[in-house]
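A protein chain is absent from this complex, but the other protein chains hold their places.
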Amino acid sequence: MTAETHMPTRPAIRFGRLAVDPWAIGALAVAVFVAAPLFAVLWQALSTSEDIWGHLVATVLPTYVRETLLLMTGVGIGTLIIGTGTAWLVTMCRFPGQRMLTWALLLPFAVPAYLLAFVATDQLEYAGTIQTWLRAIFGWQRPSDYWFPEIRSLGGAIWVMTLALYPYVYLLARSAFLEQSVCVLEVSRTLGKTPWGSFWGVALPLARPALVIGISLALMETLNDFGTVDFFAVRTFTVGIYDVWLNMSSIAGAAQLSLVLMVFVLLLIIAERLARRGRRYHHTTTRHQNLPSYRLRGGRAALALAACALPIFLGFVVPAGVLIGYAVEFHAETLSPRYFEFAGNSLGLSAFAALGAVIVGVVLAYAVRLSAHPAVTGMARFASIGYAVPASVLAVGVILPLAGVDEAMEGTTTALFGIPAPILFSGTVAAVVYGYLVRFLALSHGAVEAGLAKVTPSMDGAARTLGASPGGALGRVHFPLIRGSLLTAALLVFVDCMKELPMTLVLRPFDFDTLATFVYQYASDELFEEASLAALTIVAAGILPVILLSMTIVNSRRGGT
Amino acid sequence: MRTPKYLGYGRKVGLTLALISGFIAMLPHFAVPAKAADDINLYSYRQPFLIQPLLDAFTKETGIKVRVVFAKKGMLERIRAAGRNNAADAVLTVDIGRLNELQEAGVLMPVTSDVLNDNVPAHLRHPDGLWFGLTTRARVALVSRDRVGADELRSYEDLAAPRFKGRICVRSGKHAYNVALIAAMLHHNGEDATRAWLKGVKANLARKPQGNDRAQAKAIYQGQCDIALVNNYYMAKMQTNEKKPEQKKWAASVRLVYLNQGTNDRGNHMNISGAAVIKDAPHAVAAIKLLEFLSGDSAQKIYAEVNHEYPVKAGVAHSGLVKSWGSFKADTANIEGVAKLRQRASRLVDEVGFDDGPTS
Partner (left out) sequence: MAGLHLRNVSHAFGDHTVVSDVSVEVAPGELVCLLGPSGCGKTTLLRVAAGLEMLQSGRVSIGEEVLADGQATRHTPPERRGVGLMFQDFALFPHLNVRDNIGFGVDGHDIERRQWIEEALQRAGLGPSRDAYPHTLSGGQQQRVALLRALAPKPRVMLLDEPFSGLDVTRRAAIRQQTLSLLKETEAATLMVTHDPEEAMFMADRILVMLAGRIIQDGSPVDVYFNPTDGFVTRLFGTVNRVETTVRDGHAETPLGTFAAPGFIDGTRVEVLLRPEAFRVLDASSAGAPVQVGFEPACEPAKTRLRVLRARPLGRSSHVEFEAVERGDGGDGAGLPEILVARIPGVFLPEAGADVRFAIDARQVHIFTID
């Protein structure tokens, strides 16, 4: 046995003195692949000499910033209160209906904010059901006869987005409460704290990292939203970006504004990362007993039930009901063979993207776990900020590298074989899937990362010293252990892809519609009723994952698997 | 551990089935037969269901299929990025602004076609054949039958008059239709006058700019305001809306007023919907055929009858409803010149804070 004969069969790749695992190289490649559109946006932002800033700063930018901040504050507080409050009630208290509420509270997840916005307007505007009814009762004639809150306003947008996004906070708050060691809560009780005192003093601070993650996800969606704010005439930063793009014909300016938006989001991401880092130290105890349950009776039970049911009612029951009403009324127009085609397209795209996003998420998160090399960690983080870029701008970012690849491929095959290669990416389904991947990687990456964080590093060490390669350890140890997180990751991406609109519009092939684009073409003409069945399908597709998701959280509490 | 086993399986099976069915559904779309087939690929800024009757008629006549992507942004970037690999043949827009933008980006193909030149009057097409207007539409005022006197509103300029305080509804000043109107005001009255005018209109608004054109008529019907600016064909669409009969009520509550009709006045502001062929169009010949068809008698008639827009082709009758509103004088200002003022118009909207509404 000489040293030479036992050289490793697969030598590590080296840069100078630095030994880098092939996993790191692979992850770096994947990260660059996913980040290419982001670089394209950057490149676009820098590739202009025209200055739109002077005009913007002097005129509308202050409004954009103010309304964006107000919207974020409102949605942040709203989702925090509703998400945390309901999560605490259904997790720690027992009252009639509580079991059903645990999953029902996730239902508004299934309703895209723009649908909710439409339905809210439909019901609450001057001509809506509510006001018409009020006028009939009180005999008012004109708007000046009475006061009613204007739904198409910043306040309205805050309400709608809060209702659509609070499940993010609820989801994370609930799993945080479930994971909290019962001992801590009991200690707090023995120290003389009331249940409420324990909530404020112990449970809430312990859950803070999870809450920060939930709120930052909700706020990222808020920042990126265009449909709702446009509909409600709220002038956020994103609206400004599209205005610069379309009315000043400056995609470069739009890209520059997008970069500023990215800074906003980066701050959120940093907050989230810090929160997650803190979170790692939390589940040291594996002792899970049944959580304490405060049994509520009478008036308190009714109050708790009402508090939890209200967001479901407003965020799901009403919009779903309105949609069902329209779908029945207009079934002749909506139930066409093309409807099934669109549904198939939506399902397929979303499934592809979910699978891709999970694979990429796993590769990145696992590579970061394997080697804490700054290049890998940095790229993995950068690749996940697609969430932060307004979707249409990002879509343009997707177009550029794909067109480059197509051109290069065509050039190569023409030079080699004399025939141009077919266009594989630009304007194909592949482009749409790629776009989704870039946009939603943050979701899957985050979920996978959170899952992996729960697997103690000694598991890796044990598997490796027992002869498993990094890939082998992933397959034999990590996959089985984070199955729940992988499912969560896939479902989050799936549901978001089903709802996704702006990128699909720009990237899709000719004659190709998804449910969302189909809904949009009618909704953009305020002929929403015609698309109600498609809209309902988007909602329905969101429900099943929502239920599975809630089961996953509960299961994650039982034993290790 | 307490999860029932069957649930686990059900979940797996369900997910697997969803994935598999999705993949199968997707497979055909990964191939891109666009370049090979003789179909036309069309970028449309207009909802497909609005143009479908026209495209169906075209396919019936020529056997050429038309495949559409509808989007309001990103099309130019897609064309530009694709370069020689561009798959799009033609573009359909609802506003001169987009045509002008595409032209300035240099992605349009000059088309010389006797048919098009005959059908489309010279002032409604680009001199080099880069784009062609297919219909014109007038941006008119709808006024409350009860609350606005016969001659109370005569011109766009009037809208800034103090007597209309709190009585005007309009969609966002940033919408292409309004930007085009403001660009026309810039063209005729100059920047200072237009700024003052825009401020005046803003001060007269009944509410923050919102909704689409129809929503403004609805607001008049509901008494929120007395005057709205809309494209004229919406009036017809409301009057004939069988699916949503309440829109007939909205229409019944308003009068359509053409503006600036005085003997020496310039006439009502007009916009066009139009089409163009892409420079690198793989099926340019077929695309030109489509444009020719759209400017021809049968298509122009559909535009007039179904969409209630004004056909560009001489001799094609206006729809009965449109005729019922009476004849009017159209502003014949150079449409391309106006389009070039679009950016300045858009900045003006920012400057006066038009979309902030009447309060600030």
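When the chains are written out, they are named A and B in that same order, and each has its own residue count from 1.
Assume a contact is a pair of C-beta atoms (placed from the backbone, for glycine too) under 8 Å apart; a residue touches a chain by one contact, two chains touch by 3 or more.
Every value quoted in this text rests on a predicted model; they were computed, and no experiment measured them.
Q: For the chain that does not appear here, which of the shown chains does it touch in the whole complex?
A: Those shown chains that the absent chain touches are A.
Q: Of the listed residues A:477, A:492 or A:507, which contacts the missing chain in the full complex?
A: A:477
Q: So which of A:139, A:418 or A:467 would be touching the chain we can't see?
A: Once the missing chain is taken into account, the touching residue is A:467.
Q: Quickly run down the residues of chain A that touch the omitted chain.
A: Residues 1-3, 6-9, 12, 14, 17-19, 286, 456, 458-470, 472, 476-477, 480-481, 559-561 of chain A touch the chain that is not shown.
We take it that only the chains that are shown with their structure count from here on.
Q: Spell out the part of chain A that touches chain B in their complex, as residue ranges.
A: 55-56, 58-60, 63, 126-127, 141-143, 150, 152-153, 232-233, 235, 242-243, 245-249, 251, 330, 344-345, 347-352, 355, 392, 395-396, 399-400, 402-403, 406-407, 410, 422-424, 426-430, 487, 490, 505-506, 508-512, 517, 521-522, 524-526, 529-530, 544, 548, 551, 555, 558-559, 561
Q: Chain A touches which residues of chain B in the complex?
A: By the definition above, chain B touches chain A via 1-3, 7, 11, 14-15, 18-19, 21-26, 29-32, 34-35, 41-42, 47-50, 67-75, 77-78, 81-85, 87-88, 101, 104, 172, 174, 176, 179, 207-212, 214-215, 218-219, 222-224, 243-244, 342-343, 346-347, 350-351, 353, 355-356.
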